[in-house]
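Everything below concerns the one structure shown next.
In this view, the complex is presented without one of its protein chains, the others remaining in place.
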Amino acid sequence: MDPRLRGDDGWFCRGIASMIAETGLAALWLAASLALLQLVLAFAGLKGGKPDLLAAVRPAAVAQGVLTAIAFASLITLFLRSDMSVLLVVTNSHSMKPWLYKFAGTWGNHEGSMLLWVTVMGVAGAAVALFERALQRNAHMATLGGQAAISLGFYAFLLFSSNPFARIDPAPADGQGLNPLLQDPGLAFHPPTLYLGYVGLSVAFSFAIGALLTRQVDAAFARAMRPWVLGAWVLLTLGITAGSYWAYYELGWGGWWFWDPVENASLMPWLAATALLHSVTVLATRDALRAWTVMLAVVAFSMSMVGTFLVRSGILTSVHAFAVDPTRGSFILGLLALYIGGALALFGWRIGSVREGAPFELVSRETMLVVNNLLLTVILGLVLIGTLYPLMTEAFGHKVSVGAPYFDRIAGPIALALMVAMAAGPLTRWRKDQARAVGKRLLIPLCIALLVSISLSLFAWGRIGILPFLGLVIAVAVGVSSLAPLWKRKLLRTPLFTYGMVVAHLGCAVSLAGMACDSAFTVEKLVAARPGDMIQTAGWSLRFRQIIPIAGDNWTALQADMDASRGGSSVLIRPQSRFFASPPTTTSEAALLTRWDGQLYVVLGEEVEGGRWQLRIWWKPFVTLIWLGGIMIALGGALALVGRERRGWLMKWRAREARR
Amino acid sequence: MRLIVALMLALFVTPLGAQTALPPAPYADRQIADPALERKAKALMETIRCLTCQSQSIADSGASMAGDMRSQIRERIMAGEQPEAIRDWLIARYGDWVSYEPTAAPILWPLWAAPVLLLGLGLLLLRGRIKRRKRA
Partner (left out) sequence: MRRLLIWLPLALFLGFIGLFASGLFKPDDRVIHSRLVGQPLPAFSLPAAASDRPALTSAQLATGKPRLLNIFASWCVPCAAEAPQLEALRQAGAQIDAIAIRDARPDVDAFLKRNGNPYARIGLDARSAVQMALGSSGVPETFVIDGRGRIAHQHIGDIRADDVPMILQKLKDAQ
């Protein structure tokens, strides 16, 4: 019992406190019934052509958003107050935990994260109901109906198999705490970022369903969907970038991407969203690629659900061992089959009546964007097949592994081709262009590519692999050409979304440069050293000063104090090897020293005989560009989103002024 | 039974007491003096799956058996053996599973054919979207 609740008015406070969980649960039930109502109203209204029924759809969506927000706020309150009469709080929190981790602990578990999912979905549905003006009324209502149908499944999942507000009686004195390894700010915000992205894709999916149902797959549909796709894509980009950096510094292996099933599960929705983002632009601008865009919207959301399924069902072996549960896995699988199967059936049934529009000229922006879509989809397909292939062969009793060597070798060249298309695309005009003119615009990047490859060959021939070599050349050339859309333009009059595109494409080049540098020039040194030793590697001198024991909150550690220097003054770095008592585990905390031209990465290993300690030392030139590029890509997406939306408002405002 | 979006990594979380007290094999964490040979050995180790942890390569694993495997690989490379011969030796014992690099076994042909098939299908779809050049 919370000591603050004792005292004269204790019974009253207890009464209030005990109602929070019930309030949350009631709000959730109400929201679920409203979703059902919203679905029925939209369906009956559209089918029977009754506008009075349709008039109630938007209020239902808004009320649902408010109710889910109340439910989620209740759960957060329960966690912040450490209400130990709620099972979820008991199993995932502790009254002595810092408030940030109590707060983040709300969604650091299955039930809480699913509640976060439906809350974001509810709030997004309310936003679609309130702010969407581009769509025709019918399509808008069908979209809201679709959104309600998806939400219903997740409400059912929560209420019937993962109730976050379940009570425990009698209430224990205190909670079991959150795993110490999860008490990391990065981990507190990495999952919700990905979730927000997934839910954004679910909105895009609802738009596609609405458009199919009302047979209004057109430019207005594309413009209505675009901000949701962009927003989701920005969040997915941030989530993946953060996850990659987290794995890089926490695992202590010096790698930033392992082609692990869980990582692939987060990459696939991103690939689909990236393709969708580009095809939606073709649909909005040229009213073409209708069926393809609808298909991509379905694929993007299905990849989010497949990812969630793969991660939670545990059917694939992963480094990132999530707590898994086959029952919940089968529930998600059921939802996946229902929604995506239904959507694909609807697609097959309706898409025949959608016109495809006139074919494109061979040299045109449209064709470049189609090439982009083709390559992204092929990469997506390969990642999907590669990830699931072990599961397929196991059905035939044959165990295989598909890992980094496959993905690097197969997806790598296609990704490089995609980068080349990315350099040329923005420099090609819509409708029709001349190959010669495009070539001229690409002349400077081509010359630079030539220069880089000559100097790289002279400098590093035979030392670096073919893929990193091509990666570096293409990164520099693409980086230069991605700035080309700004050449000879009045920079102040250039629309914000053009800047967005430039920044995002430049971000891709920056990220690629980081990846190529890391795999081409990383220097690894394994050494067993004793205190007092001097270690030389890649221009760095490390003096191993001492090993000292350190005590933390719930761990003890051995820490190596080392002075690192490159000529100038030295910096103290402290890699640790940590021991947690419960559960008994050791983790290694790498020491990272960031410089403008790379990172020094030092891991302290075990003691080997003779008082020597195993050390793994990496110098990774320009490795930070990988995540810098990721942030730039997300920033570019955000700029494009703001630019597009602001332009829409401005045009509406001008139209209204003109009418006066 | 906590269902957490929790990354409790099998290997950065090495259970205590499940390992030996014996020191690691001589070349488990010692590089070969010749950088070219070390590159060869490292490249191979990065593609061999750890039997103890199952979701990482032996190059990254802290398991003692992975250390013994690394040592054996380095020693055999120094003795002049080719990386592919060592990979085949391991596959003969542990099956295709042990290699993160898919082999050329018939059951893996579709995997290797996938990029060609997907690109082909894509180009077929693309052809329908592009205007044919008018004959002059």
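Each chain gets a letter, A and B, in the order it is written, and its residues are counted from 1.
Basically, a residue touches a chain if its C-beta (ideal position, glycine included) is under 8 Å from a C-beta of that chain, and two chains touch if they have at least 3 such contacts.
Source: prediction; values computed, not measured.
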item	value
Touching partners, among the displayed chains, of the absent chain	A, B
Touch criterion as defined above, residue of A:Ala395, A:Leu492 or A:Ala551 at the omitted chain	A:Ala395
Identified contact with the non-displayed chain, of B:Ala59, B:Ile77 or B:Val98	B:Val98
From A:Ser313, A:Thr586 or A:Gln599, residue that would touch the chain that is not displayed	A:Ser313
Residues in subunit B touching the chain absent from view	17-22, 25, 51-52, 54, 64-65, 68-69, 71-72, 90-95, 97-98, 125
Subunit A, residues in touch with the chain not shown (by the definition above)	295, 298-299, 302, 306, 309, 313, 315-317, 326, 329-330, 333, 336-337, 340-341, 344-345, 347-348, 351-352, 388, 391-392, 394-395, 399
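FYI, only the chains that are shown with their structure count from here on.
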item	value
Separation of subunit A from subunit B, taking each centre as the mean of its C-alpha atoms, in whole Å	26
Residues on subunit B engaged by subunit A in the complex (per definition of touch)	1-17, 23-24, 29-31, 42, 46-47, 49, 54-57, 59-60, 62, 95-103, 105, 107-108, 111, 114-115, 118-119, 122-123, 125-126, 128-131, 133
Subunit A - residues contacting subunit B, complex	91-92, 108-111, 113, 176, 179, 181-182, 187, 191, 247, 250-253, 255, 258, 260, 289, 311-312, 317-325, 328, 358-362, 367, 370-371, 374-375, 377-378, 381-382, 385-386, 389, 393, 396, 398-406, 410, 414, 524-526, 528, 579, 583-588, 605-606, 608-609, 614, 616
